[in-house]
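Input: one structure, supplied below.
Note that this complex is displayed minus one protein chain, with the remaining chains in position.
Each chain carries a letter (A, B and C) given by its place in the written order, and its residues are counted from 1.
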Amino acid sequence: MALNPPLNRKLRMGIVGGGIGSFIGRVHTIAAALDHRCELVAGAFSSNPEKSKQSAPDYGVDESRAYGSYEAMLDAESRLPADQRIDFVSVTTPNHTHFEIAKAAVEAGFNVVCDKPMTLDLDQAEQLLKTVENSDVVFALTHNYTGYPLIRQAREMIMAGELGKINAIRTQYIQGWLAEKLEATEHKQAAWRTDPAKSGVAGAFGDIATHAFNLGRYVTGELPDKVSCHLKAFVDGRRLDDYGTAVIRYKSGALGTVTASQISHGRENDLEIEVDGTLGSLRWRQENPNEMIVRKNGQPHQIYTRDPNADFTKPLAASSSRIPAGHPEGFFCAFANIYLAAFDDMAKRAEGQPFERRDTVYPNVYDGVEGMMFIEQCVKSSEQDAAWLTLSHSAART
Amino acid sequence: MALNPPLNRKLRMGIVGGGIGSFIGRVHTIAAALDHRCELVAGAFSSNPEKSKQSAPDYGVDESRAYGSYEAMLDAESRLPADQRIDFVSVTTPNHTHFEIAKAAVEAGFNVVCDKPMTLDLDQAEQLLKTVENSDVVFALTHNYTGYPLIRQAREMIMAGELGKINAIRTQYIQGWLAEKLEATEHKQAAWRTDPAKSGVAGAFGDIATHAFNLGRYVTGELPDKVSCHLKAFVDGRRLDDYGTAVIRYKSGALGTVTASQISHGRENDLEIEVDGTLGSLRWRQENPNEMIVRKNGQPHQIYTRDPNADFTKPLAASSSRIPAGHPEGFFCAFANIYLAAFDDMAKRAEGQPFERRDTVYPNVYDGVEGMMFIEQCVKSSEQDAAWLTLSHSAART
Amino acid sequence: MALNPPLNRKLRMGIVGGGIGSFIGRVHTIAAALDHRCELVAGAFSSNPEKSKQSAPDYGVDESRAYGSYEAMLDAESRLPADQRIDFVSVTTPNHTHFEIAKAAVEAGFNVVCDKPMTLDLDQAEQLLKTVENSDVVFALTHNYTGYPLIRQAREMIMAGELGKINAIRTQYIQGWLAEKLEATEHKQAAWRTDPAKSGVAGAFGDIATHAFNLGRYVTGELPDKVSCHLKAFVDGRRLDDYGTAVIRYKSGALGTVTASQISHGRENDLEIEVDGTLGSLRWRQENPNEMIVRKNGQPHQIYTRDPNADFTKPLAASSSRIPAGHPEGFFCAFANIYLAAFDDMAKRAEGQPFERRDTVYPNVYDGVEGMMFIEQCVKSSEQDAAWLTLSHSAART
Partner (left out) sequence: MALNPPLNRKLRMGIVGGGIGSFIGRVHTIAAALDHRCELVAGAFSSNPEKSKQSAPDYGVDESRAYGSYEAMLDAESRLPADQRIDFVSVTTPNHTHFEIAKAAVEAGFNVVCDKPMTLDLDQAEQLLKTVENSDVVFALTHNYTGYPLIRQAREMIMAGELGKINAIRTQYIQGWLAEKLEATEHKQAAWRTDPAKSGVAGAFGDIATHAFNLGRYVTGELPDKVSCHLKAFVDGRRLDDYGTAVIRYKSGALGTVTASQISHGRENDLEIEVDGTLGSLRWRQENPNEMIVRKNGQPHQIYTRDPNADFTKPLAASSSRIPAGHPEGFFCAFANIYLAAFDDMAKRAEGQPFERRDTVYPNVYDGVEGMMFIEQCVKSSEQDAAWLTLSHSAART
């Protein structure tokens, strides 16, 4: 793992979200600070100023920097001296708020790390893209599963041609927590994730299928052409899809499938990818992320483990590991890898050095646009009896 | 396992196919004889009379009953005394020959065990159905994967309502042996399976997707309504599909997917089924057939093993096991279970007792018709840009 | 798989044991007949002549050859013409009867396939060894787990030096069926297996640890020197051990462990072997017998599957498979492989050809002697507070 970070100080983080009871906000704070390169110093932890203040001690944040709104945080922090002011804003609130917060933060000159899906719809995403392009900030999107070392290994192997030409990409993301109508109970997560006003036009497809789609894109670099999709809400009265299958035709002729479910009893967070190339195939599952199977006809199957010291491990995969093989790294480490890569660019920016805007190691605003297009076109295709719709966007990167 | 078979003698088997070098023919002979209820006494092992005779000693068959054609076998055996004559014909030749052999055998009054797909096309299948219905023979089709005890357990649990209403059925059948253009070499299996004249209109979808579709049908009893399918031949110059995905809408509203591949490097015979119901989900893989996972939200996941002595094992699953849990049963035992169930009915017929014609334990001519419809409609849908076509046939059974 | 057996007829089998309700007897009949090279024609299925006759139809055996005792069978069959008489006797009765039956069969000139442990004690085993050495019969012992193709692959790889010098051999055989005092119920299997008069001086160590010990011996060829053992009967009032651990020092300096349990809840038949060599290590589990993991430092782990067509598969492993990779073979197939190898030698004997007596493919009387020594020395060591006792016997083979 890269030691000696380029900046001779920790980066300063301000979070929006993460108040008491939050899941993903807390994940961001742990991931960002994991490698001693960042310190959480400010937060709009809740839109309720009282609650925001109550959350500050959990993070060792000074109460004076626990704000009651993102606007207050951006405003106050902007006026602090440069050597105290936050370097970046992490946006960890429900989907419908991402756009305004991220846009404001970018416009105020702060780097941004935004949770996915990036915005509520494609139109917002394209606007945000312009805003970012017109700025000089670092913008990262936490498609966190691309931070797993073996996912990076998969990408590096495929980019090096080790699997040959890619024919098929099968992804599944299977959960079960919404098998019952939790949104009819007091369950906060279920409530906003099944509410079109807060979640957007898609349910499971916005929440998890985007991850699966993004993973296939990241690992193979294949550019999508068209999509045909079937969505269902199996739970009576649910307003957004909780199940669906999309078939994707890639420009190269490759064929992809994305299946997502939130109604599969007992299934936890089972994101899985299988890739078939003309020279080999691979398979990886998020729930057991420290191994990946690579197969070639006529040879014993190979289990690649997350092993930073092995010759077979590719450079980015190796530098994405913190500890030796056999010492399981999990969700936080992968998440932290997204942050680490963004920190490298933030440090460059802070020091006035040039940095990559488009082909970044971490998912960025371009991936965000593409993700929003995926969601919208899947929903439209499903409404049109699984019609084939375009999935090609100029912002897509390889 | 049922001992004391109803007939006080072994049934006599005549095979078509199974000559030296055969795969599936030899499987039939082993499976049929596994439980001491049947003896192979005759065979048209090859259409080359010389080769047919050479194959006889492998099976301990008397040379005088090694025939040079199925016609010769049917003719000669028909003229033998009833207590020597074969009881049934197993059809284990390439697809394009099934129809004429099976039809002739039925018309000659012999019971038939036929390999799948049942015929070359749906038209033939419907003709064969009529022939069988006009006869009094037992007709079994070796969708052998339904013979696995835990698959039967799955069906029995679902029929008993233990998984609730079925929402989703995901099946995959992934192989890799055709990743290269083997049909351009001397590879006999590859040659006929990629030749439309011998295999029918579909490749992988006829060879293996039918198994996956049939498995979903067997396990859940859900009746299909429509199908949308995308097929591809990834290997240059291949004449039939080697990859494809079908989406199925069941009449109940359930959603199904069938993905089949023969070009996934290193994948062997990876048939897998996942079923989601409103009360639970299950998952089973053919390559590790002695266990099945059942999950319910809020409970530890449950691994059901093939355990004939456990209280949780359902009657048919229990009687489909030969040995205690932990002693792996495999492909042959499952295959033999199809034969065993057919033998029960053959014994009844031999003793002049009535027997079930339609809702049999073993796959039968009705399943064969449905399988051929699945193949034909998938190919047509794929040709029409994945249009939704009907998948409803009057012969379908629950 | 070897087709065209050397003899131009099926071998004729006579069984002792296997009556209604039997487990291992029925396994023998299925395994022996699996490949069409043998026919069960006679049996002393039960010591109750009535029951013996009742069992005959289950196997398609003529009632006239269902005998009321092994003596009657040996006597009557000896007087049949050579072309009807049985070729071999399978001994599948409880341990305490093996010796007299096997000895009598050998002395009557019949080949013998005997279940393990070979006799009730080492003294009997050494007597039987002499009897066999003084005869010209084929004698096989069903340490059936050595029949698994991947176990043979492991042996062939180790003999070829692919794992280097062997350092450690860890075997475990874990079951749970005796966690409660089943022998106090009507449970027949439990009753004789926990009765010293029928089972011998050891319980779990005679029943299953012998298999584990034999497996380590077979796979590595390492010669044992000394053993230190601790046995326990955890269930109150049980007369024989139901748990134990033995540490073995091999002559080469390698260190081995054998742990056996019959009181581990829910564990089915979990025989496992791990071997460490200076160049690589391997691991195989009986409950998932179609794969084996081979590991070498610095390389991806390798999953060897049972693949008769792969270049990496060694000759004996390849010829021990009946069907392609991915089509699970299980317990019966492995068991049948012991029989098949014995049949090769029986055919040679029948044709007056020479055949190997000591270094056979199948476990034989020498392995039987060694197994009995293992059991006796483990029990003695345990009685002497785990003292180190010799485990070296002149009959041991590599």
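We take it that a residue touches a chain if its C-beta (ideal position, glycine included) is under 8 Å from a C-beta of that chain, and two chains touch if they have at least 3 such contacts.
In this text the structure is predicted, and so the values were computed from the model without any measurement.
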Contact partner of the left-out chain, one of C:127, C:167 or C:288: C:167
Contact partner of the left-out chain, one of A:16, A:40 or A:389: A:40
Interface residues of subunit B (partner: the chain not displayed): 293-294, 298-305, 310-312
On subunit C, residues whose C-beta touches the chain left out of the figure: 167-168, 170, 172, 174, 176-177, 179-180, 228, 230, 232, 234, 243, 245, 247, 249, 253, 255, 257, 259, 261, 263-267, 274, 276-281, 294-297, 299, 301, 385-386, 388
Subunit A residues touching the omitted chain (full complex): 3-5, 8-10, 20, 23, 26-27, 29-30, 33-37, 39-40, 57-60, 175, 177, 267-270, 286-290, 305, 307, 322-333
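One rule holds in what follows: only the chains that are shown with their structure count from here on.
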Graph class of chain-chain contacts, one of line, ring, star, complete, other: complete
Interface composition of copies subunit A and subunit C: same or different, split at half: same
Subunit A-subunit B separation of Cα centroids, rounded to whole Å: 44
Centre distance in Å when subunit B and subunit C are each reduced to the mean of their C-alpha atoms: 34
Between subunit A and subunit C, centroid-to-centroid distance (C-alpha), Å: 55
Multi-partner residues of subunit B (at least 2 other chains): 177, 267
